[in-house]
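Every protein chain of the complex appears in place save one, which is left out.
After this line comes chain A, so read on.
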């Protein structure tokens, strides 16, 4: 979806100024209170806000379960950065391991992650998408042995034992490994 234009932004800001508490009515009928920031980050929600004249306090969201929405709210509570999200273009721009958002999803089950991925795809939230699909997987891979990557990533190897042995032989420790001075 195209980025919100400046005129849309001003309408969105005036619309958001009028209300204090925004509630979403989820799939299971429960209400979830969300911050204005989540609305700004989601292309779908911000677009809705920028086109309607009168803002209602409760917005129906019949496609997302309340538990998933609560997880999204919890994630945004963790992240303090309030600036507009710019996807990292360089290796050095990526969030570090200490970033609270990186470890947030690591204990989630596959089903939960699937539901979250669908939800952030539906709401079109680039920051959340990057954290779930990118930084979390980077966290799984980084500084780990090959076996661990396979286990945590739930992947099966298609290398034959001979191929793997060949690889190991090629990567075998050389005659001498010394610590640089």
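Note that in this section a contact is a pair of C-beta atoms (placed from the backbone, for glycine too) under 8 Å apart; a residue touches a chain by one contact, two chains touch by 3 or more; residues count from 1.
The rule is short, and it goes like this: contacts and distances are computed from a predicted model.
Undergrad: For the chain that is missing from this picture, which UniProt protein name fits: "Putative exosome complex component RRP41", "F-box domain-containing protein", "Vacuolar protein sorting-associated protein 17" or "Ribosomal RNA-processing protein 42"?
TA: "F-box domain-containing protein"
Undergrad: Among A:80, A:145 or A:162, which residue is in contact with the omitted chain in the full complex?
TA: A:145
Undergrad: Could you pull out which residues of chain A are in touch with the chain that's been left out?
TA: Against the missing chain, chain A presents residues 88, 91, 94, 133-135, 137-138, 141-146, 149-150, 153, 155-159, 164, 167, 170-172, 174-180.
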